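Every protein chain but one is kept in place in this view of the complex.
Presenting chain A:
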Amino acid sequence: MSGGLPRRIIKETQRLIAEPVPGIKAEPHEENARYFRVSIVGPRETPYCGGKFKLELFLPEEYPMAAPKVRFMTKIYHPNVDKLGRICLDILKDKWSPALQIRTVLLSIQALLSAPNPDDPLANDVAEQWKVDENKAIETAKEWTRTVCQRQIVHTSLSGLYKSLCARYQ
């Protein structure tokens, strides 16, 4: 890990790896210990079930005095996540407290998947749909999850193929 990394970040990272939260994976980047690749499994009994959502999490210089920056990389149909993957979650903004950790932030995002909050939207069109016709919104979310999921599978198998080909010709 890079020198000068605060003890707190080291401890948090160690614990994330040693005791991962069920359904959540967070790994620091090899070259930047402040950058995490995160994946959250869509919780059961939600339209996101069956999906695996990739996020990126970055700890700014002021962390933990300032909140981590988190963004969905995977497309998701959710009233509190916009097209660019930005998340509307109070603890990432004005309700941030340094007593929160990467772990608690990711748990909160997992919980947000279980409990979309269309009254505090980021993606206005999605939120509108959620309010007007919740069933249809949920169907759309399921649909997106399926597509994304399949694309991921294809992507994973393609990259696997690519890797094995590379290995063969090296």
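Methods note: a residue touches a chain if its C-beta (ideal position, glycine included) is under 8 Å from a C-beta of that chain, and two chains touch if they have at least 3 such contacts; residues count from 1.
The rule is simple: contacts and distances are computed from a predicted model.
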| item | value |
| --- | --- |
| Protein name, per the UniProt record, of whichever chain is missing from view ("Aladin seven-bladed propeller domain-containing protein", "Mediator of RNA polymerase II transcription subunit 9", "E3 ubiquitin-protein ligase pellino 1" or "Mitochondrial import receptor subunit TOM6 homolog") | "E3 ubiquitin-protein ligase pellino 1" |
| Identified contact with the non-displayed chain, of A:Leu84, A:Ala99 or A:Ala115 | A:Ala99 |
| Residues from chain A at the interface with the omitted partner, ascending | 7-8, 11-12, 64-65, 94-95, 97-100 |
